[in-house]
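Rest of the complex left out; these chains stay put.
By letter and in written order, the chains are A and B; residue numbering begins at 1 in each of them.
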Amino acid sequence: MKVREFLQERDWEKFHNSKDLAEGICVEAAELLQLFQWMSPDEVHRFQNDPAKVKQLKEELADVFIYCLSMANAMNIDLASSVMRKLESNRKKYPAELYRGKARL
Amino acid sequence: MKVREFLQERDWEKFHNSKDLAEGICVEAAELLQLFQWMSPDEVHRFQNDPAKVKQLKEELADVFIYCLSMANAMNIDLASSVMRKLESNRKKYPAELYRGKARL
């Protein structure tokens, strides 16, 4: 995994305890959210069509993602299979035939 | 992508504007962080070796991840290449030979 390689080259894995990584995910998630603060739905719509803004969004989303991957790396979690398992349990919790167009994730 | 398929089966993509998804990422990130609240480094260490706790952690991390993938889906972002680009820019910002063992992501 490229994230692991990046961390190992810098000998940064030793800093990566799960509590501080969880804080990092929170901090980066808030920076992502900040991009949208005070925006009306119309402004959000325009934002989504503005390449400069989408570029910023991509970077902030990548930051959250990299911390998630670092957490998975630190904890030896196979994130892909956790996601599959969670989707499977959501599938049972929200059957498509009952929730189609009605509910929200 | 499995997340897209899950959303489409429920016709939930229409709810997925980027602002609310960013809120979702924040909310799930905080639930992940809450697992560690008040824990000393020793307790974090024990936590990381307790299978029941790690199971909870996997689920909360999967929730953050699913929202990130939903955001990427809603915005047509290729998350893998955003992550690669961000790591590339971090590689320049934090050269391995200067930051080895010294700095933190």
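Operating definition for what follows: a residue touches a chain if its C-beta (ideal position, glycine included) is under 8 Å from a C-beta of that chain, and two chains touch if they have at least 3 such contacts.
Keep in mind the model is a prediction, meaning the values are calculated, not measured.
The full homomeric assembly consists of 4 copies of the same chain, 2 of which are present in the displayed coordinates.
The definition used in the following text is that only the chains that are shown with their structure count from here on.
Least-squares overlay of CA atoms from chain A onto chain B yields a rotation of 180° to the nearest 5. We define each chain's centre as the mean of its Cα atoms; on that basis chain A and chain B are separated by 3 Å.
Looking at the complex, you find that chain B touches chain A at residues 2-3, 6-7, 9-12, 14-19, 22-26, 29-30, 32-33, 35-36, 39, 41, 44-45, 47-48, 54, 57-59, 61-72, 75, 77, 79, 82-87, 90-91, 94, 96, 99-101, 103-105.
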